[in-house]
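Below: the structure, in structure tokens.
A single protein chain has been omitted from the complex, and every remaining protein chain is retained in its original position.
What follows is subunit A.
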Amino acid sequence: MAVQMLEVHDLHVFRGATHVLKGISLDVREGEMAALIGANGAGKSTTLQTLSGLLRPRSGTAVFRGTSGPVDLTRAAPERIVGEGLVQSPEGRQIFQSLSVAENLAMGAYLRTDRNEVRRTLERVHDLFPILKERASAAGGTLSGGEQMMLAIGRALLAQPRLLLLDEPSLGLAPQMIERIFDVIATLKQQGTTILLVEQNAAMALDIADRAYVLENGVITLSGTGPELAGNDRVRRAYLGMAQ
């Protein structure tokens, strides 16, 4: 049986008075790419923010198999979670606008102490996205939307993720750029990074994911392999824009 990288059970999360996640359970296995799809406001970003320790659940469990053993994500501080290898590239990119591209990437490696290894990761990121090397001293805020997305992914990679959470990497990008980003995501997976991908662009997500979950109004209503869900009538109608 595959090793579980992430196990979430019956997670309830409130935002203010709103009950946003109503008992979701999911798991991500080592080496796979899992996808979480759903409409606007379903609670996808809330899920990822909870896993990163930015939001605390009312109840339920979330355990991540970190570098030094199991990590209780419902209690651990965000910096501990990152240090254990669970790294998120947040929705809307959220790069540091006033910091240079190089400084943005350095902040990704904030918790790492081995300079040689960091340099190696940086070279790998520069190979994936040469533009980040060319524009190393430009302020993050002056990059185009696509370049900012590359920077956001590059920054996350510098944290050396064992499990990479990607929140809508296709958001606001031109089709060509989306393809490029998804190519990179596929490459990362091949190189052994475990990925949990959140997308509204369900067609692309189901195309590259091993398994996927459908989140509706804070409840997981469907799960299965990518092809299974892509063939499911309900998914085809609601998320893939196909007539029955």
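Following the convention adopted for this analysis, contacts are C-beta pairs under 8 Å (C-beta built on N, C-alpha and C of every residue); 3 or more make two chains touch, one makes a residue touch a chain; residues count from 1.
Following the convention adopted for this analysis, contacts and distances are computed from a predicted model.
Undergrad: There's a gap in the complex where one chain should be. From "ABC transporter permease", "SprT-like family protein", "Ferrous iron transport protein B" or "Electron transfer flavoprotein subunit beta", what does UniProt name that chain?
TA: Per the UniProt record, that chain is "ABC transporter permease".
Undergrad: Which residue among A:P90, A:G154 or A:G218 touches the omitted chain?
TA: Going through A:P90, A:G154 or A:G218 one by one, A:P90 is the residue touching the chain not shown.
Undergrad: Of A:A159, A:M204 or A:I220, which residue touches the hidden chain?
TA: A:A159
Undergrad: What residue numbers in subunit A mark contact with the hidden partner chain?
TA: Touching the chain left out of view, subunit A contributes residues 52-54, 77-79, 82-83, 87-88, 90, 94-99, 103, 106-108, 110-111, 139, 141-145, 148, 155, 159, 172.
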